[in-house]
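Every protein chain except one is present and positioned as in the full complex.
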Amino acid sequence: MNAIILTAVWGVVMMLGGAFIKSKTTPRYLAIGGLAVILIANCMQLNSGLSFFLVDVKGMLQFSSFNLTFINVAFGCTLLFFLLNGRDIEKVGENVSEYFALLFFILCGIAIISTFNSLLMLFIGIEIVSIPLYILTGSDKRNLKSNEAALKYFLMGAFSTGIMLLGIAFLYGGSATGSFFITNIISGNGPMPAMIAAGLVLLLVSMSFKVSAAPFHFWTPDVYDGAPTVFTSFMATVVKSAAFFAFVRLFENTFGNMHQQWQTLVVILIAATLLIGNLTAVFQQSVKRMLAYSSIAQAGFMLFSLFALSNLAKEGLVLYTAAYSLASIGIFAILIKMKDYTIDGFNGLAKQQPLLAITASVFLLSLTGIPLTAGFQSKFYMLMAAVQNGNHFWLVIFAVLCAAISAYYYFRIIQAMFFKENTEDTLLADDITPAFKILLVITSVLIIALGLFPNLLTSWLYF
Amino acid sequence: MSNVFQLVWLIPLLPLLGFLINGLGRKQLSKTMAGIIGSGTVFLSFLISVAVFYSVTNGNTYVAHYFDFINITALKIGFDFQIDQLSSIFLLIITGVGFLIHVYSTAYMHDEEPKDFAKYFSFLNLFIFSMLLLVMGANYVIMFIGWEGVGLCSYLLIGYWFKNTNYNIAAKKAFIMNRIGDLGFLLAVFWLITKLGTADYQEVFANVSKLSVTDITGISLLLFVGAMGKSAQIPLYTWLPDAMAGPTPVSALIHAATMVTAGIYMIARSNILYTMAPVTQGVVAIVGLSTAILAATIALKQNDIKKVLAYSTVSQLGYMFLALGVGAYTGAVFHVMTHAFFKALLFLGAGSVIHAMSGEQDIRNMGGLKKYMRVTHITFLLACLAIAGMPPFSGFFSKDEILAAAFERSPLLWGVGVAGAIMTAFYMFRLYAMTFLGKFRGAHEQEHHVHESPKAITIPLIILAILSVIGGWIGIPEIFMHGGHRLEAFLAPVFAQSNALTVKHPLSHSTEYMLMGISVGAALVALIYAWSKFSKYQKTDVEETGLGKVLANKWYVDELYDAIIVKPVQSIAGYLSNIFEKKGIDGFVNGVGKAVNYSSRQIRLLQTGQVGTYVLMMVLGILIFFIIQLFL
Amino acid sequence: MEIKWYIGLAVALFCTGIVGVLTRRNSIIIFMCIELMLNAVNLLLVAFSKMHAASALVQSNPNVVSDAQIFVFFIMVVAAAEVSVGLAIIVMLYRNTHSVDVNFLNRLKN
Amino acid sequence: MDPKNIWITFPELLIWFPLIAGLLALVIRKEKTVKTWAILSSLITLMISVASLYYADNGKYFYYNNVSYFWLKNLGSNFTLGLDGMGHLLTALTAVSFPVIFIATFKTNYKNANVFYGLMLLTQSGLMGVFSAMDLLVFYFFWELAVIPVYFLCSRWGGERRIQATFKFFVYTFAGSLLMLAGIIYVYMHTVPAAFADHSFAINAIYSADLSLAEKNWIFWLFFIAFAIKMPVFPFHTWQPDTYEQAPTATTMVLSGIMVKMGVFAVIRWIIPIFPDAVLKFDNIIIGLSVFGMIYASLIAIKQDDLKRFVAYSSIAHIGLMCAAIFTKTEIGLQGVMIQMFSHGINIIGMWIVVDLIEKQTGTRKISELGGIAQKAPVLTIFLVVIALANIALPLTNAFVGEFMMFSGLFKFNMVYTAFALISIILSAVYTLNMVQKVFYGEANTITVKMQEISLNQKLILTLLLVFIFLFGVYPQPLLDLTKDTVTVIITKVTSIK
Partner (left out) sequence: MSLTEILFWGLSVMALFSAIMVVASKSPVHSILYLIVVFFAISGHYILLNAQFLAIVNIIVYAGAIMVLFLFVVMLMNLNAESEPKKRRVLQFAGLISGGCLFLVLISAISETEQASNMVQMGGGDYGLIKNLGLVLFNNYVIPFEISSVLFLSAMIGAVVIGKKESS
């Protein structure tokens, strides 16, 4: 509860701050400080179940240590994101504190969808996440790309909302007791009534849309490409992770005991997502767009948690979200500093900015899933969960082959940075502050630490 | 006497030391020093060998175990030496003849640079070492070590003048053909190991009864393949003539006296296997005989003095295999010995001639040398008589024994053998006559500096000449002298097992006399004819025609091999490396990459950038999911 | 009245909305079609609520029905919020390009 | 003192010391210093390994050679290291090779030498890990980690086509090891849960995994393909010639001398004990493949004009024999493989050193352009000839023992294969002698005329290699004793199910 309320409140604070604070940098510090406090508060709730607000949530929200840990991960990543990219947020437009306010509202939504227990909360939460995102996507108003992205995102997002609502309606209609609580929509594990099935498919589709799983991923590349890069970074990491978390929680609690009856759909989703994501990423010239596709590819791997729906899978999901978010935030942070977003723009970066190059390669290796990085551990968990599940082992094989393809495009950047010379020696990246470098190093250290000892994170999930 | 056996390990070690000293110190050592070290070490081991020889006369066998070469539960191969009558004889031949040739070389190679001189001697010593290893080893693995070692040395020595590409090619050919033979040898050894779990002579021969007939036949045949390679039998004989590229002493030592007889040693060593495999015996006999004939025919038309000798070597080796094939192991060894004497002598003589003619090898440009080089001439003549099988020279006894044994098996073998003997007599005396008789046909400046060779060359010649005269008297057949065949008595323990298995039905004296008479008489006729024909030979530049041409071109065997083996292999290799590897396998691997790229370029077109199409896709997706979920 | 008729009607409206989204290029119309879809859902929810009201288990859980109607209420709330943002975006777009055609801007693709 | 509480064990030392040394090397700026440091540290590693060989007897000194700490406990994977006979052998090879490589390439200068040597040392640490891992997951970790530095080494300091070639190598091996990962997980999921823990990656648990025949038969391939790519076995070999050709020679030595052994090692350590039935089922296919690969590679080697490619293909042929010998599952064959792993490492590194010397001096690797070096550099020639002859397994050189035993193992398995395999022995003689003749004999030409005799330290190194070659050629017994136990264990795994 702490997280939800505090973020909402802090969002309001930021909003009002926008009205009174003229300085451009203050909102940043305000936001960072606030988020830190919120993080601590959430930790307190996680540790000792201590909540500042005694609210009877009527079972609509559920604050298990599992959910709270995920909120920690999401907020932690966001904090890192603020620290790394605060200055760049200021560059986007002039109403900085509004952006921060929106970001806080999104965090509030994230807190909701990672603790929801009723379809209503899910719906509201997702809307709270989406609507500010539409705005942030379009926040670079002069830039037509940004406009286009915003429009596309908005229209398709609204459309998917419609789909989701129809699904919810069918679930409500189909459920014997007529309830919106995810846990008692279905009782027993008999064959699925048609209405429930219809609702399931529609929900699956709309959630797949949110986590950009093929064939419902089409908005992703365009929106990620068009949105201001800072916000792309946020969207592609924290928001997507949260969506995944909601996705898995929803399906586990609602349809968990009919798992076998809808696994096929997930298999199709995974196969399509992995294939399209990886294959399309190969040819991209713009790193930003390539990362967009790679995020689709990574989603394919995360979907394994939906495929397996075991404790291992859920641990894996949290680990994966952490690993993926850390690495992507890092690589985006570096990308933002680059002058030229094409892969050739990275040529010879190792000469000019060795530290950037090294950390960047750590992030990329983690995304590829090389051992010693968190990326490997998370993929490893996912595959383990999938194998443990027992069906469709071929899917695992397929997944690892796709991972091999992913090495292909991630390493293109590494090659550019280390083994290619930049022909005209212009400055490749600018305003690299020492603090920024330190943060990058910290991030990579985190990644490697998680790669060595995933228990650091997973051990928080249950107790 | 046993203390002698304690010294056995010195026999191979001394030449090895010589090799090391000469090899490492070749920059520092003077020629004389190198020569002394080279010959001295061999001489010492010769002395020890003599002692050893006398201590095995009483028929005992000595096996020395030094350390485990390979020792695992499945297989134990010790680094062991076995000294018995057979090996001691070979020890004598190798070290004795080897020593003479070392001495000879000191003079023959005198024009070499000091360091090359030392190198030469180190190689010679290395060869002696490997050869000794070959004959002393107490199991097939040690034998194989020596076996490949001598192959290596012959490679190094043939290619001694490494600047000349043809020599290198000849050396390579020798090595590779030997390798082909070794393949057979190895397979045989593996077979033994697989069936008996050991490669020790004594254990193998003791348990030979455990082997099935197929096993024995297979093993013995494969061993024989090895012998083909080393001892230059059909089809692997073509390297030997080319090997004449090496310095003449090398040809004398390796390609006449010792290495090429390794095959005979090996078969004699494993005689029991052959006695128990009649099929193999047949094969051996036939291969041997046909080699003898083929080589002889080729030798008829050769004009290079060393080539003639080389082919005669091949054909003599053929005789030895004939002997082995018909079970006359003693005869084979006997012939090895005598052949070692007179063939070494012939080569050394030829070397002396070449030396005198300052490198000229074509006998058409020689003639009338007898008045210039007395010693060489006499010794050479003696050797020719010996190889032609004229009594009482050594060759007569050994060859006669072989022919007799062949007759026992079948008169046909004998007949062909005699034909070979006749040709031998003919081409040897053609050679002799064209070289020493008639008048000098060489250039003038050559004539001026034709001279008798120095002592270091002539003395070995004389010693060998004596040996090739009297060498045969240790094997006088029964009919001349009772118990005259001392060699047979001496070797009896080695062949005891086989003799026990073979039923002897000795020829009546009359037949034996008749056979001898025929062969000797025929040979004599050929001899005289050749003498008279070629003593007044005139250089003519008429092209050889018909059969002559074929013979002069060695039945075109090299061309044949080139066409059916070398060329195909080369073209296959070319195809594989240029087409199959690049286009095929690597093409596939890169093709995967290309495919990924291509499909990437295609799939990304789905991303049309139009909301309409995106939503359409989504709706289609929904449709598919519905159908799957609700109706399947 | 059997529920299937309501389902039929709602789904029909919903699909009409979808068809609209698929076939039109004017972003405002598309947006309106989406609103149509939402309303179809609202109708369906209310119908379902009354269906559950008819079934016996209402007694066990009295506010099954009102749950759905409140859900509808929230949908309307959200829809209102969405509309404000959506129209804002469309207007912004119009300001920059003087067009409301969804395919007019096609910089982002492949 | 009680051996139980010794504070560090040999495998740890062997892994951590190179790692730390490498990290230190990264920060040293001066080139000379970093070179000396690299040599020094590798020598220390060598000493450590020698010491470990002294304590090799696991019966007596178990606690010196085995260690395990908790790692991913909840996954049942502990950080378990251990050195058995095979481990000792290969760590020793690694420890010997690196100083040799460093000293031999002392003359070559690299830009940012510190990074170069740092990465080299990291590679060493990774290799040590691979050879001493007693936990499947740990093994996989090191298996990947050993490759990453090599990737950077090759693509940073390699030849002009380095990036593509190395990348091909990387993706190829990466794909392979990912397949293996899938297999690993599958096996792990079928390990019998221990009393308290869940499934486990510990070597014994993995060995006794409860897999049905059908499962074994196809999981086997997931592992085998990964290792086959690394070895490489025909037809997975095409990355190798390109990589060897493009990589900097020092790295090529590591690749060919040690890395390929990873594949062979892994097959022996993991495949045979885990999938004995599958091994029995597929041995014919694989041995056939390997034997064909031997002949194939030898034939191609005949046609190679580039010395590096030439060596690469000859190495493929040798590896083919090792692979075949492993799958004969005979004691003698496996012992042969053990010796050959060591010998091949020594010999091929020697080959590379000579090739490198020639390239450095003449600036070309084209066999057709060289010739007559024997006049200019007789000593070099002698070394090359000896190494080349060792490479074609001439008796009394180390390779002979190995190949002899492997062949007789193969013969035990099947005579026909042996006959074919032996053909490649002939071919190897053909191509080696061709090379020797074309490069070293004949008249010196304009390119080779400026060849000079090799320097002292190179002489020393090559002499050292020669010592190894002849020592283990004449008296291989120590190696055999070292690996005897390992082989027996492996063999029993197979024979027990027959």
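As written, the chain order gives the labels A, B, C and D, with residue 1 at the start of each chain.
Definition applied: a contact is a pair of C-beta atoms (placed from the backbone, for glycine too) under 8 Å apart; a residue touches a chain by one contact, two chains touch by 3 or more.
All values reported here derive from a predicted model rather than from experimental measurement.
Undergrad: Omitted chain: which shown chains does it touch?
TA: A, B, C
Undergrad: Write down which of A:60, A:158 or A:439 is the residue touching the left-out chain.
TA: Touching the chain that is not displayed is residue A:60.
Undergrad: Residue-wise, where is subunit A in contact with the chain that is not depicted?
TA: Residue positions of subunit A that touch the missing chain: 4, 8, 11-12, 15, 55, 57-58, 60-61, 93-95, 98-99, 101-102, 105, 108-109, 112, 120-121, 124, 127-128, 131-132, 134-135, 138-139, 141-142, 173-174, 193-195, 197-198.
Undergrad: Which residues does subunit B use to touch the chain missing from this display?
TA: Its contact residues with the unshown chain are 612-613, 616, 619-620, 622-623, 626-627, 630-631.
Undergrad: Even though one chain is hidden, which residues of subunit C still touch it in the full complex?
TA: Answer for subunit C: residues 1-9, 11-13, 15-26, 28-29, 31-33, 35-36, 39, 42-43, 46-47, 49-51, 53-55, 63, 65-67, 69-70, 72-74, 76-85, 87-92, 94, 100-101, 103 touch the chain left out.
Following the convention adopted for this analysis, only the chains that are shown with their structure count from here on.
Undergrad: If I rank A-C and A-B by number of C-beta contact pairs, which comes first?
TA: A-C
Undergrad: CA centre of subunit A versus CA centre of subunit B: separation in Å?
TA: The computed centroid separation for subunit A versus subunit B comes out at 79 Å.
Undergrad: Approximately how many whole Å separate the CA-defined centres of subunit B and subunit C?
TA: Once rounded, the distance between the two centres reads 98 Å.
Undergrad: When you check subunit D against every other chain, which residues touch at least two of them?
TA: 171
Undergrad: Could you pull out the residues of subunit B that touch at least 2 other chains?
TA: 593, 604, 607, 609, 611, 615
Undergrad: Write out the stretch or stretches of subunit D touching subunit B in their complex.
TA: Where subunit D meets subunit B, its residues are 168, 171-172, 235, 237-239, 296, 299-300, 302-304, 330-332, 335, 372, 374-375, 389, 394-396, 400-401, 404-405, 407-408, 411-412, 415, 418-419, 422-423, 425-426, 429-430, 433-434, 437, 440-443, 474-477, 480, 484, 488.
Undergrad: Which residues of subunit B touch subunit C in the complex?
TA: 604-605, 607-612, 615-616, 619
Undergrad: Applying the document's contact rule, which stretches of subunit B touch subunit A when the two form their complex?
TA: The touching residues are 593, 596-597, 599-601, 603-604, 606-607, 609, 611, 613-615, 617-618, 620-622, 625-626, 628-630.
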